[in-house]
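Worksheet: one structure, shown below.
A single protein chain has been removed from this complex, and every other one stays in its place.
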Amino acid sequence: MNHILPLFVAVPLGTAFIILILAKVWRKAGVPFALLTSICLVIFSVSVIGQASIYRMGNWPPPWGIVLVLDGLSTLLLLTISVISFFALLFSIRYMDRYTAKPKFYALFMLLVAGMNGVVLSGDFFNLFVFLEIASIASYALVAFGCEEEELEASFKYLILSGVASTFILLGIAILYSLTGTLNMADVARTIGNMPANNAVLFAISMFLMGFGLKAALVPFHPWLPDAHPAAPAPISAMLSGVLIKALGMYVLIRLIFNVFGLSPFLSSVLMILGGLSMVVGGLLAIGQDDLKRLLAYSSISQIGYVAVGLALGTPLGIMGGLFHLINHATFKSLLFLSAGAIEYSTDTRKLSKMGGLSNRLPVTTTSAAIGFLSISGIPPLNGFWSKLIIIIALVQAGHYILASVAVLVSFLTILYFMRVQRHLFFGDLPAKLAKITEVPYLMRVSLVLLAIMCLAMGLLYPFLSGTILDPARDVILEGTAYVHRVFGV
Amino acid sequence: MLVLISLLVFINLGAIIAIESKYLLSTVISIGAVGFGLSIVFLLLGAPDLAITQVVVEILILIILIRGTVTLDNTAIEKYRDTFAMVISLIFFGMFLTFAYMAFKALPEFGHPLMRVSREYLQHGVEKTGATNIVMSIILDYRAYDTLGEATVLFTAILGAFVVLRRKGRKKIGEKDTTKVGIPGEF
Amino acid sequence: MTQEPEGMTLIVKSIGRLVINFIMLFGIYIILYGHLSPGGGFPGGVIVATAFILLMLSFGRKTALRKFGDTTASLLDNFAALSFLTIGFLGLIGGYFFLNFIDRGIPFQLFSAGTIPLANIAIGLKVSACLYAVFVALAIFGKVLAGPEQDGVGPAEEKPTDSGEHRR
Partner (left out) sequence: MIVYLLCSFLFVLGLYCLVAKKNIIKKIIGIITMEYSVNLFLVLVGYRARGIAPILSKGADKAEFIAKSVDPLPQALVLTAIVIGLGTIALMVAICIRLYERYGTFDMTEIRRLRG
């Protein structure tokens, strides 16, 4: 029994409450507490690498009580969440000087992290739903944090669409409960496995696909993302694009499709179509954007498509590529969003047409942004190259030649739109308005540089990563519905 | 059974009125009627806890909606109707209802739940938790972790509402932050 | 806005004076007896919150805030949330998070069922404080919003970019 598991949720929750109480007497309480908690979470998640355990809440055995399940897949996600949230927090210390009510920002940030950790660890359908709602509600509020027109509007759109997604998910849970009489994921998997195929399960799966597809912003369900992600403050954009759509959307989809329902050819092709559509549509829409953060948001849709396609293949190599691209995307997309935030902090604009020659004035920011851009476009030896390569090889191996060529083409598309960004960052003349800009504060630069180094290191250290965290995660996905035996200890 | 069906029809009618009414005040009041109808349905279905909760929550939603919004702008006139979207949505709803019908046929019949897990709660809930209200023993003992999540959802939502209602969202660097930590407002 | 600073009419005030205490008492009863009869922390908390909201609607904002201040409400909210989390942590005494570690007692008695009544009280406090607080925030904002409208200023439909400016 591993007592660290509930702490992943309880510590950030407690920090959120304590920050708000202390802020009444000490306004700056948010920063040290949030940072401390974030460091604690990084340490916790590093310490659980390679472990697998079940935690019974309140010592009630599985189908009756709630269980927390730790395995390779959840460890991978926990690690991503805690590392990215640490960098985003580091960045936010100075960035949030532009906003009022900093303590509330940190409290909401901690609630967001707690919600995501709860989703990733949960082994129970309804519990997953509850923590999903915590993370989503915190993100609605954080998107609207600036209280300007665009932010409120984006947040409202996000709230409406995400609210629909939540009701779909709850409906799916209700149907599954009625069919199986239990809420525990492993128990549901066991019961469904012993049942002939029926329409109710199919209906529940389609509800989950719609609901979690909306949260993951796969293409027919994506309209909220390009509004919501740019509107948020930069550290939150990094969190939303970097981890939230993966923890709430992709992770849960993977867990349900592989471990609960079992991957059928039908599900695999549905997920592959959704992924392929996301790749193409996101990439095409990104080209025309003038707003830097909006461009990044569309490219998130495109990249999440790669992850979905890789995982939907169901072959060991494809899953490996999908998972590796998932963590890579978390790193370089948060790096890019943070750089966009830094550029906005300095120049007060996000319009590409109003920028030019920034590299003279902002050497550190633009260099780290360039590393991110190179990584996302798949230039060797950066991390984005390897994961895209693995996905494409896996597609070719599985005989999906059309999809493989689409993936290659979208990769060129990515290079194309980032070439455009580079032109505005490095070349051209500095507009007269921006003549006096200075480099961003020290702490923001530290966070950018560290993330850029991570992008490099993850590309070079792929064998190490694959041995420690990726392989266990892949094994969890490949074991399929054998997940049941782990939970019930058979 | 007949009472139940007529109440459900009443709820559906209330929802239709709420959706189609031109005045926001009647919309809000009809949704109140739907909520109260729902609470009676809960009572019929043997869920007194839910009936109480539904009534008080309904009152609160009504107060918040009326106090917060309806006094501002009382009419909702649709400028135009998007026929294309309407047709598409009708087709989708038809499909949804058909699929739902097929799914419901596969479910256990109404009135005969499986109760695989919950039989244990009924059998041993009182001895093991000491609470005679089994619903309470589930939400505060068997599934207390869920309730922590629930309390946190409410906390987050209210905090979010405070954040959104801040008088001023951004400030210049170096400017003093004057927003209150608690409830934002004019004072 | 119908509400003047001093609240509603005399009839509302007198009836409010009569019923508010009963509503609050009923809410507290529902919270305390949650583990024995229908109810529990959440509905009870909402009932207590509605009692305060009734106080505010009938007697006006100032009276209500004097009895139950906004800062107190949000502090109470935080403390109650923290104490519910603490109940979870205390379960670690028995070895598990959220373990019901207190003796169960005899069924059908007020002091039974271990941590359940404590958790009910924490949730009741939390819910009542936070719902009251959010109502105060919404009502104050709505009031400020409706204010300029009556003076004919209106929330600037022609120039939405400046709409926030004149109120800062």
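Labels A, B and C are assigned to the chains in the order they are written; within every chain, residues are numbered from 1.
The definition used in the following text is that a residue touches a chain if its C-beta (ideal position, glycine included) is under 8 Å from a C-beta of that chain, and two chains touch if they have at least 3 such contacts.
None of the values given here were measured: they were computed from a predicted structure.
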item: Contact list for the unshown chain, restricted to visible chains; value: A, B, C
item: Candidates A:Ser45, A:Ser122, A:Ser155 or A:Ser387 - the one touching the absent chain; value: A:Ser155
item: Touching residues (missing chain, whole complex) on chain B; value: 4-5, 8-9, 11-12, 15-16, 18-19, 24, 27-28, 31, 34-35, 38, 41-42, 45-50, 53-54, 57, 60-61, 64-65, 68-70, 72-73, 76, 78-79, 81-82, 85-86, 89, 93, 96-97, 100-101, 104-105, 107, 109-113, 115, 117-119, 121-123, 125-126, 132-135, 138-139, 143, 146-147, 149-150, 153-154, 156-158, 160-161, 164-165
item: Touch list for chain A against the chain that is not drawn; value: 126, 130, 133, 137, 140-141, 144, 147-150, 152-157, 159-160, 163-164, 166-167, 170-171, 174, 177-178, 183, 223, 226-227, 231
item: Hidden partner chain, residues of chain C it touches; value: 37-38, 40, 42, 107-108, 131, 134, 137-138, 141-142, 145, 154-157, 160, 163-164, 167
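Following the convention adopted for this analysis, only the chains that are shown with their structure count from here on.
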item: Distance between chain centroids, defined by C-alpha means - chain A, chain C (Å); value: 35
item: Gap in Å, rounded to a whole number, between the CA centres of chain B and chain A; value: 28
item: Contacts with 2+ other chains: residues of chain B; value: 141, 144-145, 148, 152, 155, 161-162, 168, 181-182, 184
item: Numbers and ranges of chain C residues touching at least 2 other chains; value: 71, 74-75, 81, 85, 88, 97-98, 100
item: Contacting residues of chain A [partner chain C, same complex]; value: 3, 6, 10, 13-14, 17-18, 20-21, 24, 55-59, 149
item: For the chain A and chain B complex, residues of the former touching the latter; value: 6, 13, 17, 20, 23-24, 27, 57-58, 60, 63-66, 97-105, 107-108, 111, 114-115, 118, 126-127, 130-131, 133-134, 137-138, 140-141, 144-148, 151-152, 155, 175, 178-184, 187, 198-204, 206
item: Touch list for chain C against partner chain A, complex; value: 71, 74-75, 78-79, 81-82, 85, 88-89, 91-92, 94-100, 160-161
